[in-house]
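Structure below; questions to follow.
Only a single protein chain was left out; the remaining protein chains are all shown in position.
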Amino acid sequence: MITQVYGKKGPSAFHRYDPRAKIVLLLAFLSLFFLPIPVGRLGAYLAVVLLVTGVFLGILNILRPIRLILPILILVVLLTPPFHRYGPVLVSIRGFSLLSVPGLMETLRLIVRFTGITVLFYLFLGTTDQENLILAFRWFGLPFTFSLILGIALEYIPTILILYSQVQDAHRLRRADAEPVSEQAHPAGRTPAGGGRSRGEAKGLFRRLAGAIPVLTSVIVLSVRRIPTLAMALETRGVGRKNRRGSYRSLKSGRSLLIDGMIALAVVAALSGSVVLFH
Amino acid sequence: MTPIEPDLSIQNLSFSYPEYPSVASRQLFNGLSLQLPAGNIAVLLARPDQGKTTLCRVLAGLIPRFTGGEVEGEVRLGAVRLLGQDPFRLIDQVGLVFQHPGEQLLTSRCDAEIAFALESLGLGRSEIQQRVTGALQAMNLDRYRFQSPKVLSGGEKKKLLIACLLAVDPRLWLLDETLEELDRGTKTQLLELLKDRGRSTLILSAKWHDIFKDTANLIYLMEGGQVRPVREKPGSVDFHKLLLKRGFVLPEEQSTPEHPSSLTRAVTSKVATAQTDTLLEARDLFFSYEEGGAEAASPFTLRIDRLRLPTGKILAVVGDNGSGKSTLGRLLCGLLTPGGGEIRIRRGGVLQPAAAQDLNRFTGYLFQDPDLQIFLPTVFEELALGMRRRHLSREEISRRVQKTLSLFGLPAGEAPPSLMSYGARKKLQAGVYYLLDRPLMIIDEGDSGLSVDDFARMIGIFRKEDGTVIFITHDFRLARALADEVLELKAGRLV
Partner (left out) sequence: MKTEKGSSRIVESPAFRVALLAILTAVTAVFTSVVKIPIAPTKGYLNLGDVAIYFTAFTFGPVSALIAGGVGTALADVLSPYAQWAPISLLVHGLQGLVAGLIAAVPLRSKGRGFNLFWLAAAAAGTAVMCAGYLAGGTLMVGFGPALVELPGNLLQNLVGVSGAIPLTIAVHRAYPPVAKLRW
């Protein structure tokens, strides 16, 4: 899955932390960023999250997610103040208020919120592997059928990706002598960056889409034809039986769960406490 | 002496796939009967498209459940009636290993894969864990316990599927072309294992493997919707003749121009010209996959000093899995760009350097999967597609399509490709490229899914004076039997 994030060589304590408790903490912190708390304090909570990430995963892993969202944050800075021009003015040009105090506050709040959410997800997904995550969901009540759909979909994504690439190759070869050279490369592939929506570009877009239909059709037909085969495979492994299902593996209960759970509860208590106390 | 009760008893089985507009209902079995005594290992030989996979799935209850169609007859396993049962109720009675392992794998870990069916059976955890460990160790897969099945090779994936069956230990084992791709040691080990356990096993195969001689008790031939026991003794001359006649083994002797074997007769449809020109020449060809590429698990390099493709000839590129056969094929058709070296192709009578796009147009490539390029509703439209772009008249297009239909033995033009049999789709793929008429034709593992005769005929059709045919295979004997020249690849180098 996404567990490509490792601290200094190998799994950290956070990797070993129980995924169920991690989910509780994730939800707690996420909701925190949506509460009407003063921005300053919100920033403090963000600092805590960043600190935890840095400690468990290294500084590089704080910078990486933030670097990815930098363009968005810039957009937030540019586009939030115009919608919050009430209140005491900070910056204005010729009487036109550009930035007001509430505008600034809201901008900061959104920056803190989005950064916090991003880093939280990064931390969460980067330290939990696929099976444990699905087992955790099941522990919280996700029905077996859904966990099966999820797990198999994840297994089939690379398969269908490879299929897509092979279909592109096969189609490209087949129509090679019919097309001018420039059209061949990727009918629905990547275009150079920059997205001016001029009419020429739009026409090119739809023409590329039309050119992609044969490839997409082959991919879909191939994928749909695998459905009965997959269903057969599932039934040869007993899916559909009415008896109670056994379980080969489940998340560790016992002492480590207790400890991790208590840690989670303690953190949630501390958070709630700090929210209420300083209100 | 008490008569041996048949464990598996198939009586008068008939099955036909459902009818669709323009696709005649395909009757696969017609009063098929087979009795398999308990504890016996039986081999069922059948050419491609005769219904091996369908038979397995009917026995497991999967067909006609998932495909539609009509089934008649009586099938019993001991006292249990198999037809009409839900497959998931039968998993401890009938175990099936799919022909394509990728289609049967469900999980992200090898041990979980084995445990899955045991969980469905509702066994207790320690029981499951015991059986999983036992199965992994029996098939020598313990080191892959926590890894994804995806990292396993084709043969290892089959071993994993066998391990899944071992853990459940059903009464009847159905192995659909399982022995292909397994090395000799594993084949022996598997058959010994089955013999020890005393499980009734039906092995379905399109080829005869020598190893059957010592381990199989019974041999059957499936043809024309029926099964008949083979009475000739394995290893005897009569037996070999029978298999030869039916296309299950290749002629051992080298065929000469004066005494061509029946196969090469099919291939040599045109008189080879005494003088050959060079169709394509490659020098200092170099290509490398970084670690973890799609094709190779470890870094892989292809290096060929000189390659010359003569016109009018049929070449075979052989090698084991991972030797670089497909890589070479993809380089020659421009799907991959070499990291170094040059490829020159014959245009206007002289050899000229060719870029990837030139090769795209120069080379035709039949992928192992014939469905990758099919997207139109009828055979006719698929065949006509390339020609429409060349602005040919409607009559001319129709004429060429009809010629291709008869040349390749394809069903009528109105048939929908996605509903045809696998072999028919392979022939359609070939027909499409026949009409595109490219100088260089590359056929990748075309012998899978086609009988040897059909494959030989296909190669013969593609052979032409001013072009070259290359077929890629891991079957060395087939290559020697059918090709004018054999190129062997080992770890990315020509041998």
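Going in written order, the chains are labelled A and B, and every chain counts its residues from 1.
Definition applied: a residue touches a chain if its C-beta (ideal position, glycine included) is under 8 Å from a C-beta of that chain, and two chains touch if they have at least 3 such contacts.
Here the structure is a predicted model, which means the values were calculated and not measured.
Checked against the full complex, the candidates B:Glu74, B:Glu127, B:Asp305 or B:Glu396 give a single residue touching the omitted chain, namely B:Glu74. The chain omitted from view is touched by exactly one of A:Val24, A:Leu42, A:Leu110 or A:Ala264, namely A:Leu110.
Contact with the undisplayed chain is limited, among A:Ala28, A:Ile152 or A:Val275, to A:Ile152. Residue-wise, the contact with the chain that is not shown comes from A:Ala212, picked out of A:Ala28, A:Leu50, A:Leu90 or A:Ala212.
Only one of B:Pro416, B:Pro439 or B:Gly467 touches the absent chain when the whole complex is considered: B:Pro416. Within the complete assembly, residues 1-2, 34, 65, 68, 71-72, 75-76, 78-80, 82-83, 106-107, 110, 113-114, 117-118, 120-122, 125, 145, 148-150, 152-154, 156-157, 159-161, 164, 188-191, 193-195, 197, 205-206, 209-210, 212-214, 216-217, 219-221, 223-228, 230-232, 234-235, 239-240 of subunit A touch the chain that is not shown.
Within subunit B, the residues in touch with the undisplayed chain are 12, 18, 20, 63-74, 83-84, 88, 374-377, 416-419.
Going forward, only the chains that are shown with their structure count from here on.
The touching residues of subunit A, counted against subunit B in their complex, run 130-131, 151-152, 154-155, 158-159, 162, 166-167, 169-178, 181, 184, 214-215, 217-218, 221-222, 225-226, 228-241, 243-249.
Across the complex, subunit A is touched by residues 57, 60-62, 66-67, 86-89, 91, 95-96, 98, 102-109, 111-112, 115-125, 128-129, 132, 150, 164, 294, 333-335, 357, 360-361, 363-365, 367, 369, 371-375, 385-386, 389-390, 418, 432-433, 436, 438 of subunit B.
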